[in-house]
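Before anything else, here's the structure in question.
Only one protein chain is missing; all other protein chains are in place.
So that you can tell them apart, the chains are marked A and B in the order they are listed, and the count of residues begins at 1 in each.
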Amino acid sequence: MLTAILIMALGAVVLGAALGYASIKFKVEGDPLVDKIDAILPQTQCGQCGYPGCKPYAEAISKGEADINLCPPGGMEGVQRLADLLGREAKPLDAEEKPKQVAVIDEQTCIGCTLCIQACPVDAIVGAAKQMHTIVESLCTGCELCVPPCPVECIRMEAIAENIDNWKWKYPVIEIKPLRQAA
Amino acid sequence: MTHYLFIVIGAVLVNNVVLVKILGLCPFMGVSRKLETAFGMGAATTFVLTVATGASYVIDHYLLMPFGLEYLRTLSFIVTIAAIVQLTEMVIQKTSPVLHQVLGIYLPLITTNCAVLGVPLLNVANKHDFIDSLLFGAGSAVGFSLVLVLFAGMRERIEGADVPLHFKGTAIAMITAGLMSLAFMGFAGLDKYQ
Partner (left out) sequence: MLQRLFKFKGGVKPQTNKTQSVGLPIAVAPLPTRLIVPLHQSIGGTPDPLVAPGERVLKGQKIGGADGWISSAVHAPTSGTVLAVEERVAPHPSGLPTLSVIIEPDGRDEWITRTPVDYKALAPETVREMLRDAGVVGLGGAVFPSHAKLSASKTVPMEELVINGAECEPYITCDDLLMRERAEDVVRGVGLFRDLLRPKRVLIGIEDNKPEAVAAMKRAVQALGEDFAVIAVPTRYPAGGAKQLIRVLTGKEVPAAKRSTELGVQCFNVATAYTAWRAVAHGEPVISRIVTLTGNVAQPRNWEVLIGTPLAEFVALGQPKADTDGYLMGGPMMGFEMPSPDAPLVKATNCIIAGSPTLFPPKAPEMPCIRCGECAKACPHELQPFELYWFARAKNFGKTQEYSIFDCIECGCCSYVCPSRIPLVQYFRFAKSEIWAREREKNAADTAKARFEFRNLRDEREKAEKAERLAKAAAAKAAEKKAEPAPAAPAADAGIGAPAAADGGAPAAAPLDAEAVKKATIAAAIERARQQREAVQPKNTDRLTPAQQKEIAEIEARRAPLQAEQPERSAPPATDAAQEQQNQ
């Protein structure tokens, strides 16, 4: 009995020492997984996942603190890609999926308070104090963070319309047509 | 020489660790969605399994048997395997971050791969000597990698097929694995020429 305990203790000490030494010798800084997850996230920095930006959410996923289905702008497709990366089962999105949007400022109502400029995470709003503000459409990620701070409620979200540049060929489907009347 | 050849071929094909002995099914189903990860997993498992068989042989013969501690075999094998996997992971992460990224979370999962424990135990049961053990371990690992890669290739293809809704995903993969297993039964015929 005593030999058994001794042998097992010896094994534990040897292996523990080897692992301990290796963990010091082969220490790696940073977590490459976070960057991979971050690359999949849509970078809207909207905070709809409950984290203050895409990177913190990526870190939370990597640590296993957050689920992968919390990102509404990424949509179901983003969840699927995260599931593929992490080898997890895909789950339905924890929110409604919305079409891509941009914010639009009603320039008649804007009082130039600069509150939305401070809220915008990607500096897509141009304006100065007491001057009318406007949104640089091509930079807007549609995160909606500028909507609540506006004291006069002059910002609304508009879905991006389909145009010739972003139009996509549709998935070919077999059309079901009624049979022609026998001639 | 033929003895060794039989051990290797037997481990790779005839007594395939996954399809015939039905060991290590968790990574077989879990890591076979993509061909690249299957390759990485196969390589890592091959390494770990070969080292683990060698190490467990040494432990069994020079540590446990002299003291009559055979009843601690399973326990000490598991601990050894876990330590080897951890060590491998740390070394790979440091030396080849690319390979580490490819393997991702599957690397630590090797610990829970029952094939890695099963093969050393089979070695003991079959009374293999050291070279036999190593060859048997390596052969089993190659067999594991082979079917994993084959299966991943098939699954990639099935992904695009018109599978009935209720069979989509793991269900059709299980059926495919079953058919593959049947196919590997055919290698039992190699026995005749032994």
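Here, a residue touches a chain if its C-beta (ideal position, glycine included) is under 8 Å from a C-beta of that chain, and two chains touch if they have at least 3 such contacts.
Keep in mind it's a predicted model, so treat the numbers as computed, not measured.
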item: Among A:A95, A:I111 or A:V126, the residue in touch with the chain that has been omitted; value: A:I111
item: Absent-chain interface as seen on chain B, which is shown; value: 156-157, 159-162
item: Absent-chain interface as seen on chain A, which is shown; value: 38, 41-45, 53-54, 108-109, 111-113, 121-124, 129-130, 139, 141, 148, 151-154, 162-164, 166-172, 174, 177
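Methods note: only the chains that are shown with their structure count from here on.
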item: Complex contacts: residues of chain A adjacent to chain B; value: 3-4, 7-8, 11-12, 15, 18-19, 22-23, 25-28, 32-33, 36, 84-87
item: Interfacial residue positions of chain B with respect to chain A in the complex; value: 30-31, 33-34, 37, 59, 63-64, 67, 69, 72, 75-76, 79-80, 83, 86-87, 90-91, 93-95, 97, 100-101, 104-106
